[in-house]
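Removed from the display is one protein chain of the complex; every other protein chain stays in position.
Per-chain residue numbering starts at 1, and chain names A and B are given in the order in which the chains are listed.
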Amino acid sequence: MNTFITLFAISLNAILAENFILVKFLGICPFMGVSKKTDTAVGMGIAVIFVMALASAATWAVNEFLLVSLGLEYMQTVVFILVIAALVQFVEMFLQKAMPSLYQALGIYLPLITTNCAVLGVALLNVQNSYTFIEAVVYGLTGGIGFTLAIVLFSSIRQRLEDCDCPKAFKGFPLALIAAGLLALSFMGFSGFRVF
Amino acid sequence: MNFRKQLKAGLLTNNPVLSQLLGMCSTMAITTTLFNGIGMGLSVTIILICSNVVISLLRKVIPDKIRIAAYIVIIAGFVTMVDLLLKAYVPALSDSLGVFIPLIVVNCIILGRAEAFASKNGVLASAVDGLTQGIGYTAALVVMCIIREFLGSGTFGKGVFGADGIRILPAQYPALMLILPVGGFLTLGCLIALTQWVNKKLAEREAKKEAAR
Partner (left out) sequence: MKDAKYILRLTLILFLITAVVAGLLGLVNYLTEDRIDELTRQKAEAAMQEVFPAGNYEEIPAGEDGITAAYRADDAGYVVRVSVNGFGGAIDMMVGVDNAGTVTGVSIISHGETASLGANCTREDFRARFVGTSDTLAVSKDGGSIDALTGATVTSRAVVSGVNLALDFVKEVG
C-alpha cells in the first residue's frame, strides 16, 4: 500500500475512529482530572502530544535494536515504563533550561504523564501492530492530537456542567462521566469511517 | 486487627474505583463480560498484594528521591510475571484482556496504594490493605460487568458458565450500546452516584448516633 495513504489512515483512525480516550479507554485519569478548565486542558493536551510522539520514537528504537535483537521481548513492559519515566524527566529538565516560559505553562502536567496509560498504551500498541518507525511516530503524534481533541471538547462541556441543577448524588464526578459517555457516543459515529 | 474495618473501607467508603476514582481505564474498558471482570480483578488483587508487601519490606531501604521510579520497576516486574503466567496457563483470559494486562503497570490503584499505604505501614497491614483494596476493585468490576452484560447482551456470566453464559433477555432486546465504550462511561457514572449517595446516608446515620449519645 502507498505509504502516504497508510499514514493518513493511521492518523485518521488515531484521532477519530479509535480515539485513545473515548474509544480505547486509555488515559482516562488525566482526562477526568485536568479537564475542569479549557486552558489547563489545552496545556495537558500539548504536553501529551509531545511526550507520546517522543515516547513512540524512543520505545520503538529500544524495542527494535535492544529487546528484539537480544530476545528479551518479555521485558517490554518494564523497559518501556522506564524509558517513558526517563523521557518525561528529561523533557522536564530540557524545558526548564531551554524554554522557561513553556515550562511554566506545562511543567505541572509533565510528571503526571508518566502514569498516563495512553503513553504506555501507544508504546505497546506500536509493537502489537508491528508499525515501522515512521508509522509509530505518526501514530503517537496523532494519538496525542486525538487525546487533546477529546480533552478540550470535554473541558468546555464540563465548564457548563458546573452550574447545572441535577440530583445531588450525581453532582460533580458522576455527571462528568455521563457527559463523557455522550461524547463517546458521538465519536462512535466515526467508527465506520475507514480508509483501507 | 481491624480487618473488618479495612474490608468495609475497601468495599464501600474508600473503594478504589467508586470512591477514590482510581484505575478507571481498565474498569470501563474490560467490563463487558463477567469472565473478564473476575479475571482482571484477581490479577490486580494478586499484583496489589505482592507489590504492597515488597514495597512495605523495602520502605526503609528505598531513598525518598527515587521511590516512584523504584515502585514502578517493582510493579512492572510483578505485572509482567502475571502476564507471562496467564499466557502460559490461562490463555483464554490473556487473549480477551489483551493490552490491558501490561497496562496494569500504570493502573493508578497500585501506585496509589504503594505511595499512600505500603510506604508508611508494616508488612502485614500492607498485605491486608492490598487484599481489601483488591477485593473492592474486583467487586466494582463485577458489578459493572453484571450490569453491562445483562443490559448489553442479555446474558449472565459469559465465559464463566459456558461460552455464551446464561441467557436472561431474548437476543433481540438488549441495548448493544451498553457494551460499547459509551456504556462504560454511563454505567460507571451511575454507580459512582449510587456510592456517593450510600456513603452520605451512612455518614448521616453515624452523625445521628453520635448526636443521640
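As a convention for this text, a residue touches a chain if its C-beta (ideal position, glycine included) is under 8 Å from a C-beta of that chain, and two chains touch if they have at least 3 such contacts.
Since the structure is predicted, the reported quantities are computational estimates derived from the model, not experimental observations.
Chemist: Of the residues B:Leu7, B:Val53 or B:Ala69, which one touches the chain left out of the display?
Modeler: Missing-chain contact among the listed residues: B:Ala69.
Chemist: Among B:Gln6, B:Ser19, B:Thr32 or B:Asn52, which one is in touch with the chain left out?
Modeler: Reading the full complex, the residue touching the unseen chain is B:Thr32.
Chemist: Touching the hidden chain in the full complex, which residues of chain B are there? Just list them.
Modeler: Residues touching the hidden chain, for chain B, are 32-33, 36, 58, 61-63, 65-66, 69-70, 73-74, 76-77, 80-81, 84-85, 87-89, 91, 95-96, 98, 152-153, 158, 176, 179-180.
Chemist: For chain A, which positions touch the chain that isn't shown here?
Modeler: For chain A, the residues touching the absent chain are 1, 18, 74-75, 78, 82, 125, 128-129, 191-192, 194, 196.
Everything below uses one rule, namely that only the chains that are shown with their structure count from here on.
Chemist: Where the centres are mean C-alpha positions, what is the separation of chain A from chain B, in Å?
Modeler: Distance between chain centres: 23 Å.
Chemist: Which chain B residues qualify as touching chain A in the complex?
Modeler: By the definition above, chain B touches chain A via 21-22, 24-26, 28-29, 68-69, 72-73, 76-77, 79-80, 83-84, 99, 102-103, 105-108, 111, 177, 180-186, 188-190, 192-194, 196-197, 200.
Chemist: Where on chain A does chain B make contact in their complex?
Modeler: 22-29, 32, 74-78, 81-82, 85, 114-117, 120-121, 124-125, 128, 167-170, 173-178, 180-182, 184-185, 188
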